[in-house]
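The complex appears here without one of its protein chains, the remainder shown in place.
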Amino acid sequence: MTTHLNLTASTHELRAEGLAVGYGERHVLSGLDLEIEPGTVTSIVGANASGKSTLLRTLSRLLSPAGGQVLLDGRSVHSMPSKELARVLGLLPQSPVSPDGITVADLVGRGRHPHQRMFRAWSAADDAAVAHALDATATADLADRPVDELSGGQRQRVWIAMVLAQQTDLLLLDEPTTFLDVSHQIEVLDLLADLNRDRGTTIVMVLHDLNLAARYSDRLVALEGGRVYAAGPASAVLTEQCVQDVFGLRSRIIDDPVSGGPLVVPVGRHHVAAG
Amino acid sequence: MTATLTPTASTGSPTGSPAGTLAKVTGARLGRRRRRALVIGILSVLVVAVFAASLMVGRTFYGPAEVLGVVFGQDVDGATFTVGTLRLPRAVLAVVAGACFGLGGVTFQTMLRNPLASPDIIGISSGASAAAAFAIIVLGIDGPARSAFAIVAGLGVALLIYLLSSKGGVAGTRLILVGIGIAAILTSLTNYLLSRAGSWDLQEALRWLTGSLNGVGWEQVLPTLVALLVLAPVLLGQSANLESLTLGDDTAAGLGVRVNRTRLVAVIAAVGLVAFATAACGPIAFVAFLSGPIAARLLGPNGSLLVPSALVGTLLVLVADLVGQFAIGTRYPVGVVTGVLGAPFLLYLIVRQHRIGATS
Partner (left out) sequence: MTLTATSTATRPSRRRPGTDAPRSPALPTRTAWRRRLAWLGAGLVVLVLLCAASVAIGSRTVDMPAIVEALGSLGEPVEGLDQAAVVKRIPRTVLALVVGAALGVAGAVMQGVTRNPLADPGILGINMGASLAVVVGMAWFGMFAAHHMIWMAILGAALTAVLVYAIASAGRSGASPLKLALAGAALTAVATSFITAVAMPRGDISANIRSWQIGGVGGAAWDAIGLVAPFLAVGMLLALASARSLNSLALGDDLAAGLGERVMLARGLAALSSVLLAGAATAVAGPIGFVGLVVPHACRLLAGPDHRWLLSYSAVAGAGLLLASDVLGRIIARPSEIDVGILTALIGAPFFIHIVRQRKVREL
């Protein structure tokens, strides 16, 4: 319990060694090694069916690997007591279900589950954690509203608030921006960047949009055919060759006029200016 | 120690005033707790009142003094037989079975995230009642042997449904549909048995298929009571995990719930409750189906539904039994009364859902 009281930055190390995962006959990941640096934002990118979600689900113990292991501070996550793990590593799956009629505050309170014992009543610390999560995600004003009535962007913020109330140093998110329009995508990613900066939370997420991934991540992990094709800072990973190999797409990489990082401009068969 | 777990108090958060939010959160939580205490309190009082009424009311009315006398073992002229031997076991079984059905039903509904997915709809209780009919018509056994047979069959059928629906983890939707399929097989087998039954056996078997408290004695009450006392605490111990399961399997796992284990424990406990109650008085229709949603309506999203549902189930069975016995010209078994109650509830479900659809 006392190991994750560091107030400035997460010190928890998450690493995958020789990870092999398959559904029946089909191998999705084979011999994958990956190290997540504490206190960074890492985005996993790759084509459809490249194993992005499978990797995230295995890192968060939703899937058991057929070979290899996932280590958190040197201990296999698949053998750790589940509540203990849930106090260090939070997870927001792709399509969480909100029970009918549940209010925002109540849903966020559900994030306190790993901190509660069977016969211990809800404590002031639990209230404080919920209040914090609501404030951090700017959802305090929505606290009494039913989750069903919220817009997509608001709902996603509430779900992030729920994992925040879990107070974990590591946060895994599976496509947190799907189904959101572009302004809400930015809103959610800004929120995650805030968390990383202010709390030192280590963030690992699966993202579809290469350019947003490049802008918001310290490190990119490009998956191809169940293996890590390249990993490192966006400027090193996102090359024209990488986009060609990972996505099978011709592209040009230019400087992002906003962030100065790499920006992928796809080249299709049409509308290509001469030269 | 836990206080230090809130790390960012110093670094500040992007928006809002933490103090105000904290007050709001605490206030909401206390409000939820008050509502919960109020609902459980009122339901308990009602259960006690209807229980008392069902001991007093009947062809002969006995006052509270006489009833209490009988309950505490005094010999009251006339009342000792009527209340002590006829009404008391009947009312106690109504309470116990109602609680079993209520708990079993709400567990399935919570776990499968669907108000329609109660054990009586998805075939979990059909095993016990079909077995009881089989025992009556084919085996010709009765008493404890028949109850034991029904319980074992009930558990066996539930296990079969569970196994058939597991294919790389049990998925809720598949469990429901496999259950409906199994229920159809059992219903058709039961119909075949009924078509072959003599008229006396037929009466007896129909009683077991609709659910009735007629002629109940202590020998039916005791096993069910023991089951409730053993299994209810098991379920209550899982209540927080069950609550988390309503967020989806992945989210629950992320919160540290061992999803498959929780589901297995809950299924075993809920099926056990339903099977024991069904073996004692037949599958009192719709009690398992109605209790959870009614409790949810009363309580709102204010915590676990297990205890309120048990109370609602108890209340339903007690009231329906009184209504079936005395309110109408014909004496209906309790299962028919509760079954008919299910209809307006289904309609209500439609109306409510459409209203929700309109506002969002």
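For reference, chains read A and B in written order, and residue numbers begin at 1 within each chain.
Here is the rule we use: a residue touches a chain if its C-beta (ideal position, glycine included) is under 8 Å from a C-beta of that chain, and two chains touch if they have at least 3 such contacts.
Since the structure is predicted, the reported quantities are computational estimates derived from the model, not experimental observations.
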Quiz prompt | Omitted chain's touching partners, listed by label | solution = B
Practice problem: Among B:Thr85, B:Thr173 or B:Asn214, choose the residue that contacts the chain missing from this document, as touch is defined above. | Solution: B:Thr173
Quiz item: Among B:Ala23, B:Ala37, B:Leu116 or B:Leu229, which residue is in touch with the absent chain?
Solution: B:Leu116
Self-check item: Identified contact with the non-displayed chain, of B:Ala28, B:Ala183, B:Val259 or B:Ala295
Solution: B:Ala183
Quiz item: Going by the touch rule given at the top, which residues of subunit B touch the chain that is not shown?
Solution: 114, 116-117, 120-122, 164-165, 167, 171, 173-174, 176-178, 180-185, 187-189, 191-192, 194-195, 206, 210, 285-286, 289, 329-330, 332, 335-340, 342-343, 346, 349-350, 353-354, 356-357
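The definition used in the following text is that only the chains that are shown with their structure count from here on.
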Practice problem: Would you mind pulling out the distance in Å between where the CA atoms of subunit A average out and where those of subunit B do? | Solution: 40
Exercise. Quick one: which bits of subunit A touch subunit B in the complex? Just the residue numbers, please.
Key: 1-2, 5, 7, 57, 60-62, 82-87, 89-103, 105-107, 109-111, 113-116, 118, 122-125, 127-132, 134-136, 138, 140-141, 143-144, 148-149, 162-163, 166-167, 172, 191, 194, 198-199
Exercise. Would you tell me which residues of subunit B are touching subunit A in their complex?
Key: 1-18, 20-22, 24-26, 28-29, 32, 113, 237, 240, 243-244, 246-248, 250-251, 253-258, 300-302, 356, 359-360
